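One protein chain omitted, others in place.
In this document, chain identifiers A and B correspond to the written order of the chains, with residue numbering beginning at 1 in each.
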Amino acid sequence: MEFFIQLLNGIQYGLLLFLLASGLTLIFGIMGVLNLAHGSFYMVGAYLAYWLARQTGNMWLAIPLELAIVFIIGLILESTLYARLYHRDHLHQVLLSFGLILIFEELRSIFFGDDVHGVPVPESLKHSIPLTSTLSYPVYRLFISATCLAVAGAMYLVIQKTKIGMTIRAGSTNREMVQSLGINIKLVYRWVFAFGVTLAAFAGMIAAPVSSVYPGMGSQILIICFVVVVIGGIGSIKGAMVAALMIGIVDTLGQVLLPEFSGVAVYLLMAAVLLWRPQGLFKVA
Amino acid sequence: MTVRGLSARGLTKVFGGLTAVNNVSLDLSSGTVHAVIGPNGAGKTTLINMLSGDLAPTAGSIQFDGRDIVGYSSDQRSRMGLGRTYQKTNIFGSFTALENCRLAAQSREAHALSIWRSTRAYPSLEREAERALAAVGLEQRAKAIAGTLSHGEQRQLDIAMSLATRPQVLLLDEPLSGMGADESASMVGLLRGLAKDHAVLLVEHDMDAVFALAEVLTVMVNGCVLASGTRDQIRASDEVQRAYLGSAEARGG
Partner (left out) sequence: MLVLGAMCIALVPLTGATFYIQLVSKIMILAIFAMSLDLLVGCVGLVSLGHAAFFGVAGYLIAFLSPKYQAASFWLTLPAVLMISAALACLIGLLVLRTSGIYFIMVTLAFGQMLYYLFHDTKLGGGSDGIYLYVKPELSIAGSKVVDLEKPLQFFYFVFAIMLGVYFLLRRILVSPFGHALAGLRVNEQRMRSLGFPPFPYKLGAFVLAGVLAGLAGYLSACQFGFVNPEILSWHYSATVLMMLILGGAGRLYGAILGAFAYVLLQELLASQALLGSLAKHWQLGMGVSVVLIVLLLPSGLASLFDHFGRPRLAQSGG
């Protein structure tokens, strides 16, 4: 039963990683931009959840408000900064987004200090489901998993079935062609970027009651996301899902079974995948 | 120097659902120019990319020197004696013309991984580079920065770099593109000279040059071979006239 609970935790963590990694892989797959600041948006989401929950006292009100704020930040950053770097080296993109990480971290330090803060679980999701006489599982964790699955499903439908999704898929393989069809690729990029970072912030927000908010939380999760994207194959949403679940389970079980080496376990998994398939499990042609 | 041949059988390349090259076979032999012509999108560049190893074919075989080389990477094929140029000029713009050729020649030398002495300290590289430049008539421009050469000279340098690797087969993708009449004429002269001791595959849109140089032609349309034969056979073919040459000449090609 203990194992079952850890497995559920692993799946929940994996699904959360998927939300983050899918945003990262979308932005890279479509725009060719490596956004190191992706983890910062996770942090921004978590801290906004902490702040808005205290201001409004109501998480359900905080969620839409926060998504709107992050989306607008995304639009602004894309149009003022990232849009200038599409034709430049990856080196420049890496450094620009590293600069943003420093800025976000320091703003966080100025506004919220360097302490760890807990974020309350919403009243309506506070109870636990009893599994045995001594063990129970919190409903909120199930809520996280369900939400992530719902977002994943919605993304799948949008990308596979709608016209916007088709444009996005076409844009990732052939930019000129999309442009020649009369679609404003710049606008597509802007919205994809804003959407991708909003996904990251959303992940941070729903994770906040479980993980608390703390300095450096963005960088830590960013690296794990990279591992997910590398294993899954850059640009592949499906790959992100498979790899995120793998990593979530390996990491969670690793912390229970081999606590000293759990930090290393996911990287060893990555090394193994790299040896076997350098382009990741699901390579996008 | 004995020159070996290259022969391809049933080469096919499918991108996604699109068949770019469909069941193409051809033979290149020493001392001849084999031209591949056809409208844009006929799959000519894809064909060259498969021969050179830049692309892996979906189906088909390629024989060189009696060996099947389909599984070989482009650098392995180059070291076996396959040289190529690209549609776009691919020179190193901030190196001098001589340095470009010296770099190319280096891939044939055992001390290519040498890290200590300057490239200038290897007379064999220097000689090889000078020989390649002379072969294309650029010896006067050896010290010029490649990026400052004229378009025609850059195309010549591109070929010289391939020559510096001492290839037996040359795969040339539109060597005359973007050239004026004078430049074209001197390039045709250069290619005719090269054809003497190389097997040359020439993809080209300039029909005057093609018919001046090639003894054997393959006409491709939509990835398939429409016709293949000697210069006179192709010129006489009604089918080719209708499908391609007629319209090309009408366009002033």
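In the analysis below, a residue touches a chain if its C-beta (ideal position, glycine included) is under 8 Å from a C-beta of that chain, and two chains touch if they have at least 3 such contacts.
Owing to the predicted nature of the structure, the values given are computational and were not obtained by experimental measurement.
**Student:** Considering the complete complex, identify which of A:His92, A:Lys126 or A:Lys186 is in touch with the unshown chain.
**Tutor:** A:His92
**Student:** Quick one: which of B:Ser94, B:Gln140 or B:Thr230 touches the chain that's been left out?
**Tutor:** Candidates B:Ser94, B:Gln140 or B:Thr230; residue touching the omitted chain: B:Ser94.
**Student:** Residues on subunit A that touch the omitted chain in the whole complex?
**Tutor:** Touch with the absent chain occurs at residues 28, 32, 34, 36, 81, 84-85, 88-92, 94-96, 98-103, 105-107, 109-110, 219, 223, 226-227, 229-230, 234, 260-264, 267-268, 270-271, 274-275, 278-279.
**Student:** By the contact definition given up top, give the residues of subunit B that touch the hidden chain.
**Tutor:** Subunit B touches the missing chain through residues 52-54, 73-76, 78-79, 83-84, 86, 89-95, 99, 102-104, 106-109, 111-120, 122, 125, 145-147, 154, 161-162, 165.
Everything below uses one rule, namely that only the chains that are shown with their structure count from here on.
**Student:** Roughly how many whole angstrom separate the Cα centroids of subunit A and subunit B?
**Tutor:** It comes to 48 Å between the two C-alpha centres.
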